[in-house]
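Note that one protein chain of the assembly has been removed; the remaining protein chains are unaltered in position.
Letters are used for the chains, namely A, B and C, taken in the order the chains are written, and counting of residues starts over at 1 for each.
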Amino acid sequence: MPKSQVKPTAEWRRKLHEIIYEADTPAGKLFDVLLLVVIIISVILVLLESVPSLGSRFAEEFIMAEWVITIFFTIEYVLRIVTINKPSKYIFSFYGIIDLLSTAPLYLTFFLPGGYNALLAVRSLRLLRVFRILKITRFIGEADKLSKALKSSFPKILVFLFAVLVISIIMGTLMYLVEGADSGFVSIPVSIYWCIVTLTTVGFGDIAPVTPMGQFLASVIMIMGYGIIAVPTGIVSAEYTSGAKDKKPADPLNNPEYRHVNTQVCQNCLAKKHQDGATYCHKCGYSL
Amino acid sequence: MPKSQVKPTAEWRRKLHEIIYEADTPAGKLFDVLLLVVIIISVILVLLESVPSLGSRFAEEFIMAEWVITIFFTIEYVLRIVTINKPSKYIFSFYGIIDLLSTAPLYLTFFLPGGYNALLAVRSLRLLRVFRILKITRFIGEADKLSKALKSSFPKILVFLFAVLVISIIMGTLMYLVEGADSGFVSIPVSIYWCIVTLTTVGFGDIAPVTPMGQFLASVIMIMGYGIIAVPTGIVSAEYTSGAKDKKPADPLNNPEYRHVNTQVCQNCLAKKHQDGATYCHKCGYSL
Amino acid sequence: MPKSQVKPTAEWRRKLHEIIYEADTPAGKLFDVLLLVVIIISVILVLLESVPSLGSRFAEEFIMAEWVITIFFTIEYVLRIVTINKPSKYIFSFYGIIDLLSTAPLYLTFFLPGGYNALLAVRSLRLLRVFRILKITRFIGEADKLSKALKSSFPKILVFLFAVLVISIIMGTLMYLVEGADSGFVSIPVSIYWCIVTLTTVGFGDIAPVTPMGQFLASVIMIMGYGIIAVPTGIVSAEYTSGAKDKKPADPLNNPEYRHVNTQVCQNCLAKKHQDGATYCHKCGYSL
Partner (left out) sequence: MPKSQVKPTAEWRRKLHEIIYEADTPAGKLFDVLLLVVIIISVILVLLESVPSLGSRFAEEFIMAEWVITIFFTIEYVLRIVTINKPSKYIFSFYGIIDLLSTAPLYLTFFLPGGYNALLAVRSLRLLRVFRILKITRFIGEADKLSKALKSSFPKILVFLFAVLVISIIMGTLMYLVEGADSGFVSIPVSIYWCIVTLTTVGFGDIAPVTPMGQFLASVIMIMGYGIIAVPTGIVSAEYTSGAKDKKPADPLNNPEYRHVNTQVCQNCLAKKHQDGATYCHKCGYSL
């Protein structure tokens, strides 16, 4: 969108946008810290509420705290929509959806009819508030790099996961055949579950082979699992090693120091990583 | 085989060959998707049939579905043989054997005499249908690369596996000597099984040392296992790192983008990876 | 501090400083060996004292041995302070704090009032003597390199740990929802604990999913954990591989052979890594 087509933005919207979406000004930093604290408190409350002894004793306090937090997130959500030129850009972004999920649960409980099933649904809804923890990813710059490395080695890791699944299905069926229901291998799906437990070297021990043949097969699975783990590690290692080499003469936009200085977000299209002295968005030409 | 010696192929065989062995035409793609769906349904049916509550309730439905799937695979198998010039090439290939194993079980049950043992054999046969999952490997291009990397580091990994076995045998014997039958170490083979469980860091906990000396030995085994895992990982990492470097100026036949475009398979010798504009097979000169 | 401002040090202080802080002279080596032996004996005594059968039988001997060791460490601590020009430099260093913690417990028990709670505090204090093991790090040169490598990959590993935590919180909540209190998932914090146990492939098996949905979710967590472990390994591998390349033309001060020859420590500022023929400290100019 060329700059000339953009209608002028009211001063208060500019200010609020800067406070909410950026972290360059003192007010913006304060808002970020406040948001971080509320997110962490909110998640801790969800965890503590589930502890039986605490949940029943401080039931009222938990509901009150929940209301305060929900109202805070509601205000944040509304402001984020109001201060942006194209709300749909934000609403359907990853963070927009997370923010909605973090805010909605308490309101949704009003729309549910009474009865036991509804209570269950309410309980599930309330627990989904734990996804608020994902709001925190907004604050982690390094995560970008990690997720990029994971993304680039994803197709290889997928093949590896598929191999794990195929091995689990075949070995699970063999274990079911060899051990049978008496040793806890009551069905093939359960045997496959046990096979994944063993192949990943977790080994709960709730189910364990007892026949010599079963123990031999289990040994084979374990040694396979022990060897297979080398594959994703090797892939990621190679990815990182080559990545570290290629990215050294990096462009300034990828440089973490540079990015730290500049947390501006375009009010029009939510584009990030603007150069330090930039006056217009490098994507849509909107004045920053 | 020079091209001139090849007898002309009937038009319907060419068409069918293209549909079944290749994925360039819409009909070929449809066939592939259909095959994929039937394979997955077939494996899921095997898994669900083993769940006691489902197996008895829907016994008839499972048998009917099994007949439908077996007939489908029979047709596929016959067509694959019919549309190829040298059926033996296909029949004794990896996929040919897998396809036969996927089709045969239900037919084989007719040749078994009655009685309990036969029932057991039938049950085993029916469960072996789970190997049908291997038919799916046909659709995974990346698997080639993975299996090649594994193959090239196989001799080193074999030495490593042998080391794991030697350590397990020696430490297993020592644990049997130290802990004895009271702690569950009832024989050396069981002790070796426990040793593999521990060395691979699986740790079921169905058998665990109780004497101080046994716990000390177990600690040594665990730390050895924890350190040894570095060896195959290091091997595969080095293999991948060096592989990534060597293969960069790769020949076009190894390039995955290229391969994706061209899924042609020679009707005469099953050779793959033909160049995009190729008219004759690069291996046997047969017209594609 | 320029050399001229430094007051002359008494001969016995110089000697003692050399014996205690350095390992170049026979007396210095003897002191180091003696200290090492006392540390190891001291830690072993703490461990053995906790064994019920030994603790009650040899109660008096343990107390006597503890007095001997405490007096030895007291003398060491006092001498370290006395023989240094700026005691505060030592007292607030990592080793100074460890040395204080290694010496103080027995004395502190005198200041505690009687009663059951005091006994508990005394027991805790006595057990904290186990931190004496950290005194041993003084003797390990390689540890420097390891901790440096860990420090340089720390921010990346932190992001990874954060990812593990976020996954554990979300999956823990889902498991609590799916399995419920009957399977041992009595509260979300316990579910998160179970999730960490599973994600890190430890798998105690004290809590294990029993519903099909729970076992499916557990399988997802396990495979995630099995794959995620590749990330820190890849990071450290890349760090080591690139580190091994960069550090080859190393400066002599980092060369371990060189460092071994020279264990001098400046009496004034505790600076290390003096060049072999150095007469003055390279940091503060104090005569060595």
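Annotations for the structure displayed:
Keep in mind that, in the parts below, contacts are C-beta pairs under 8 Å (C-beta built on N, C-alpha and C of every residue); 3 or more make two chains touch, one makes a residue touch a chain.
Keep in mind the model is a prediction, meaning the values are calculated, not measured.
One of C:28, C:205 or C:227 touches the chain omitted from the figure, and that residue is C:205.
Check A:153, A:168 or A:201 against the missing chain and you find that the one touching it is A:201.
Of C:65, C:97 or C:157, it is C:157 that touches the chain left out of the display. Seen from subunit B, the chain kept out of the figure touches residues 155-156, 158-160, 162-163, 166, 169-170, 173, 176-177, 181, 186-189, 192, 198, 201-205, 208, 212, 215-216, 218-219, 222-223, 225-227, 229-231, 233-235, 237-238, 241-242. In the full complex, subunit A touches the omitted chain through residues 201-205, 233, 237, 241. Mapped onto subunit C, contacts with the missing chain fall at residues 43, 46-48, 50-52, 123-124, 127-128, 130-131, 133-134, 136-137, 140, 142-143, 145-146, 149-150, 157, 160-161, 164, 189-190, 192-193, 196-197, 199-206, 229, 232-233, 235-237, 239-241, 243-245.
Note that in this section only the chains that are shown with their structure count from here on.
For the pair subunit A and subunit C, the distance between C-alpha centroids works out to 34 Å. The mean-CA centres of subunit B and subunit C are about 47 angstrom from one another, to the nearest whole unit.
Of all residues in subunit C, those touching 2 or more other chains are 201-205, 233, 237, 241, listed in ascending order.
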